[in-house]
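This structure is in structure tokens; I'll ask about it shortly.
All protein chains but one are shown at their positions in the complex.
Every chain is named by a letter (A, B, C, D and E) in the order it is written, and numbering of its residues begins at 1.
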Amino acid sequence: MVVTFGEIMMRLQPPGYQRLSQTKSYDAVFGGGEANVAVSLANFGIDAKFVTKLPDNPIGAACKGELARWGVDTSDIVLGGGRMGLYFCEKGASQRASVVVYDRAGSAVAMAKPAEFDWEKIFSGASRFHFTGITPALSDDMAAAVTEACIAAKGMGVKISCDLNYRKKLWSRQKAKEVMTKYMPYIELLISNEEDAHDVFGITAQKTDITKGEIDIEGYKSVAEQLADFGIPKVAITLRESISASRNNWSALLLADGEFFVSKKYAIDLVDRVGGGDSFGAGLIYGILSGMTSAESLEFAVGASTLKHTIEGDFNIVDSSEVHKLVSGDGSGRVQR
Amino acid sequence: MVVTFGEIMMRLQPPGYQRLSQTKSYDAVFGGGEANVAVSLANFGIDAKFVTKLPDNPIGAACKGELARWGVDTSDIVLGGGRMGLYFCEKGASQRASVVVYDRAGSAVAMAKPAEFDWEKIFSGASRFHFTGITPALSDDMAAAVTEACIAAKGMGVKISCDLNYRKKLWSRQKAKEVMTKYMPYIELLISNEEDAHDVFGITAQKTDITKGEIDIEGYKSVAEQLADFGIPKVAITLRESISASRNNWSALLLADGEFFVSKKYAIDLVDRVGGGDSFGAGLIYGILSGMTSAESLEFAVGASTLKHTIEGDFNIVDSSEVHKLVSGDGSGRVQR
Amino acid sequence: MVVTFGEIMMRLQPPGYQRLSQTKSYDAVFGGGEANVAVSLANFGIDAKFVTKLPDNPIGAACKGELARWGVDTSDIVLGGGRMGLYFCEKGASQRASVVVYDRAGSAVAMAKPAEFDWEKIFSGASRFHFTGITPALSDDMAAAVTEACIAAKGMGVKISCDLNYRKKLWSRQKAKEVMTKYMPYIELLISNEEDAHDVFGITAQKTDITKGEIDIEGYKSVAEQLADFGIPKVAITLRESISASRNNWSALLLADGEFFVSKKYAIDLVDRVGGGDSFGAGLIYGILSGMTSAESLEFAVGASTLKHTIEGDFNIVDSSEVHKLVSGDGSGRVQR
Amino acid sequence: MVVTFGEIMMRLQPPGYQRLSQTKSYDAVFGGGEANVAVSLANFGIDAKFVTKLPDNPIGAACKGELARWGVDTSDIVLGGGRMGLYFCEKGASQRASVVVYDRAGSAVAMAKPAEFDWEKIFSGASRFHFTGITPALSDDMAAAVTEACIAAKGMGVKISCDLNYRKKLWSRQKAKEVMTKYMPYIELLISNEEDAHDVFGITAQKTDITKGEIDIEGYKSVAEQLADFGIPKVAITLRESISASRNNWSALLLADGEFFVSKKYAIDLVDRVGGGDSFGAGLIYGILSGMTSAESLEFAVGASTLKHTIEGDFNIVDSSEVHKLVSGDGSGRVQR
Amino acid sequence: MVVTFGEIMMRLQPPGYQRLSQTKSYDAVFGGGEANVAVSLANFGIDAKFVTKLPDNPIGAACKGELARWGVDTSDIVLGGGRMGLYFCEKGASQRASVVVYDRAGSAVAMAKPAEFDWEKIFSGASRFHFTGITPALSDDMAAAVTEACIAAKGMGVKISCDLNYRKKLWSRQKAKEVMTKYMPYIELLISNEEDAHDVFGITAQKTDITKGEIDIEGYKSVAEQLADFGIPKVAITLRESISASRNNWSALLLADGEFFVSKKYAIDLVDRVGGGDSFGAGLIYGILSGMTSAESLEFAVGASTLKHTIEGDFNIVDSSEVHKLVSGDGSGRVQR
Partner (left out) sequence: MVVTFGEIMMRLQPPGYQRLSQTKSYDAVFGGGEANVAVSLANFGIDAKFVTKLPDNPIGAACKGELARWGVDTSDIVLGGGRMGLYFCEKGASQRASVVVYDRAGSAVAMAKPAEFDWEKIFSGASRFHFTGITPALSDDMAAAVTEACIAAKGMGVKISCDLNYRKKLWSRQKAKEVMTKYMPYIELLISNEEDAHDVFGITAQKTDITKGEIDIEGYKSVAEQLADFGIPKVAITLRESISASRNNWSALLLADGEFFVSKKYAIDLVDRVGGGDSFGAGLIYGILSGMTSAESLEFAVGASTLKHTIEGDFNIVDSSEVHKLVSGDGSGRVQR
């Protein structure tokens, strides 16, 4: 079983390409870095448990039900006070970027106390633990809870993965660096993109302008190496070339036990890019758990996350056979009859 | 010009009769006791200004735009920090009651400071000021702002109306009584229903069970008289008989300068009852401003609010001719070609 | 074959109970008095041809396609200049009446010339011809076309029915009386309601207030007798009691060859009342064509039009077995598995 | 834990009140007699397992996910060949009855073999087993599977309840009687309505015409007694008065250990009546499991199923506190803030 | 008149890019290889009759009505037992392929008997007959019916066209080859793509990988020649380069009376590719019937089918002037005011 721990929010999004100022209705989906990883793993057939705190009201119940609907173990979700964190998201198109208005303050999980999570019980039967940089950014209590989780996991032989995922509206770079640095010794697999590595640790890839969509592989390799210097066995970097809000190129590299792997690159017509990075993490974890080689795991992860970009909602609702089919070369999009 | 002051929230409601736990999307409307009164008055052709504080983001802008769309003067709305208050609302049907999950804490208006509202400027050119018991319940600062507004209004010869509107999740009965009592000397027109009079001031109408839908006019007259004892010239009581979540009877009584008036009663098939009371208040104010007699004003107010119950959203989007037509006896619903 | 002749318009209606001032979209259906009769007859299995003139553009084509979709013979529809007549319609609820904003001026049919319709060809194989008072009201040319149609029909032994259907925005009462009076000698079956009989011919049913929803059968019998005095063998009067925009009582009476028949009365929860009268006419014609007795025809017509009130759109999409089932006593609404 | 066993189908229903012949889209929900009972029990907080066979394709997966979403244990659902049974359902209104077009032949469950269900494993930890007359009607194999289930349940001390639920398109009355009679000795709680008792066993309630909506309590008591004569301790009869497709009266009676109980009667404005009977059964089972008296159980069951009639979809998505609130007298539909 | 004969199914498709596992509703359209050809021809102004068997229920009626709506002659459609064949279709995007779940077993047409179709009557007044490889794959009875149709057509001088259209879930390659081979002597115009030619007859185009989207014209010419070796005067091959589920290149070649024609190639942003091949066939038949040269017919067919890819639903709802405009060089997509 893989355990993930963090925040899950309601995303309120105008239908189609409407702006927030135009809409009369919102499509509502639930998602969050760690929940997305759990759902994707469950869809791959891996036992996955998501741990969080939700408000004890119909909105919290709807969220919990949605996780159960995709096969996630919700038995260790805490119910209680606080609200459902949410955000308004307007989908970009072509030269118009997506816009996000966060409204996550005061959420049940941000106000949770470390003692509400019983890690020994939670990790019983678990082989891996995953969290992202968003979880400790929510509050000092959540940062402390992550510390406790890491210690417990290590003690129980549970391997730990982390996606850096820096959120500037939640904490400063300085605070992020300070807190995240403490977790690094526990991490077996670290996932990042160039921006996050820079925002959290000040690590930079030379010659790359993320707003131009050009990729400099050598620069990214150097980022991975600097991250691995924390003593982390596996470091993965996702590489997004944003041509526009409608088109992205997507690939990744992996530094595993000193060896570099660079994936195939996909040119994607975007349906919904939220959760793209999370689905990469889930794909990588699945590859590792399934005994794939590092190269295979990386290709699986990039293929899985490519598919995520074509699916509405945060969750990567694909099974492993669909990913294998894409990775094995059929991206032609011919009808599956 | 009529000035109203208070909170406006986004209402997120599942389409049709879906429950909060079922829905994949929400219809979004804006509304609030005082905003609803301003919109209704503007639709009757009265200059109406709504004063509040909104978040300086696309959601706040959408709210302000919606008020402008219905002709409300938004020039004194303050923009700044804080979030948009919102609530999730599931529409009831037959024996199943509507359910409301509030999520209004931390809203821009609840966090506003009294000094942000310049009442001399706001009331310039105004003849009336209206607020409800929700505004002071939002925060001590807002309670103080209402006090300042009342003092300024009185000083400028602006008549004041108030709808008691008790919200138990915002403050205790004791606190409400303490605060609201202080406003009473300023009030020219007080609007209440039996529940609010009881919750705020402990005033009771004998022999009436609000869950049964039976009305005891004598009891309600006694409520009005007790409220008038604060020295208030005009007291109106709305009378709702809830047969079910789909059917209500609706009427009102008015105690004006010592004389009682009881309105016609309407049997309503409900479309959307949110804002029903507010539209009554707007109707009453319109009647007074238009020089109607007390009896005429009351009938206009009850007719206007009856129509509100048949309209989607908080706002009573009817013009005065539609109300006059109903009040003059045509509730047959024949097509207006 | 039954031939009907007249106008068909596009109805643009906000979804649900939204007002015209609120909506961001319109549901679009086609309908018109004579087209509605043709569609209903076709659904009963009767060959039915609708004759009109439509604009030669995609909107006209959509209209023609929709008629074909329900089995109506569209082979004599003229295509050419002019626009599609349309109207905006807001659905009422409870005490709020439906509102109609007509936008039919300049339609292809209103601008058609009598010579565009070849009645000998059109009536070939026909047994009955039906029109309403709307057709001649569209223009003097259309009034002339109706005259030509009546003469041709009479000459070819085709029986003629007419629904008075007065539209005050199209012509004056005086003009209506003048024109309609000329058609009366051709009519075998005349359908009216009290309002139309009064508006067109000044005929009144004593003691009845149509806005109160009370029915005085004796008064209506007198209306029917006055209409029959034009020398018309069969006169039917529909009786609508408008309790509200959501609830109507519906029944009818028939004066056939000097004998009176009064139908059962249905208490209807309205879905869409547009086309209710037309579906009554279609039901009556079907009854006559099917060899029912006068009493049976009347009950069939009232049953059919009761069902129309529960169906979205102008067209009465029911087959005869559904009507027979209702007429034979099962209005219980139990599921038909 | 309560185990239920049977068919679950996809219901395809046009939006709103559109007819099957008009619609361009379908709302899709899953439901079936036994699945509905399991979902309702899970929503009351009871462990509930639903057993069936589903097609091993995305449609079957969607169905299984939906059950999990509402808390039902799906671990004993068999996946394999066959299709998803489905039906097209058009919602009636007023005098127009709902129409159902079944398309359930060849479903995975109808083609399942008895050996695919391992009852010892399934009933492990179970206290009750529930099925309806639809399950054995699907195929001889399913009838045999029910027999095996009853034998296993009895052997393991699991109490059995059954809802007669006759479906004339699945089997003849003669076959139904023959098969159902064999199950009767196993039944502790039998649920029926007058129609089913008559269709399956030829039992009649005198003086009652189900299409008229009149109820004769004495007649129904006699039906219950005749059913109890099979040696069944508890027999419940649901009493539906169909005023129209929009309005029903709803109540029930219970004959428990020789004593009669008659429930309160609710006048319901219908939202969705599919699953109404199933929610009654779930309510009754919940009452029994919760240690309520017979009278309390009956009122709880009628209250629960009254609420079901106001909820979209087959599933009765209410918790027990909502039912208790209605049963304790508040059917006023006032907003729950 | 052109007669087409085959299956028509209901396509149930989630809105937008939702997956089958996510959707709560389905858009429903009707379509099938031969029906699509008939509708397209009718839209080009050609008399077109579609022959099939439909269930005698509201779903079958809706299907028949939809065909009539687009001008297709439905007078020889047989109504009777069996169900409506249907399939669930999820629209792909970018690297995610469309997914189809067939549910067509037991359809009315698959269970029809050859004697239900009276070919002498059906072909009266016909100049051409068209079918696809799906029709005989439905059942041995349908294969026999096609044989009878071919014999009758030949006898009446009706020219025959066929689209190979292999469906692996309906029959084996061996069976397909055996049956289709028998029809070849009757065929004047054969339409195929490389896949179908290979699947049915084992004919291969060297050097082409259909999942890569690369086209080898010479290889396809050899496929056409091998098909022509059956003695077929005209063989057309459609050439689809699947860049992704969102983008395709589309062209075709024609071998007519020994001469090769290769069309212009269109780069298409896909809206709905279902029915693309059928619209090509209709375009080719229209070109032939209109007296175009082979080169013109081919360009018309490719232009017509290019437009189909931009239209929702199976039917190619374009008139001939729209195709001519595209073929004559204006693919700029400028607004047609």
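In the analysis below, a contact is a pair of C-beta atoms (placed from the backbone, for glycine too) under 8 Å apart; a residue touches a chain by one contact, two chains touch by 3 or more.
Owing to the predicted nature of the structure, the values given are computational and were not obtained by experimental measurement.
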* To do: With the missing chain put back, which residues of chain E would touch it? List them for me.
  => 266, 268-271, 306-307, 309-313, 317-318, 322, 326, 329-337
* Structure fact -> Across the whole complex, the chain not displayed is touched by chain C residues 12, 15, 19-29, 57-59, 61-62, 65, 83-84, 88, 90, 99, 101, 103, 105-106
* Touching the hidden chain in the full complex, which residues of chain A are there? Just list them. => 16-19, 21-22, 92-100, 102, 167-169, 210-213, 242-247, 273
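In the analysis below, only the chains that are shown with their structure count from here on.
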* Indicate the whole-number Å distance between the mean C-alpha point of chain C and the mean C-alpha point of chain D. => 44
* To do: Specify, in ascending order, the residues of chain B that touch 2 or more different other chains.
  => 19, 21, 24, 99
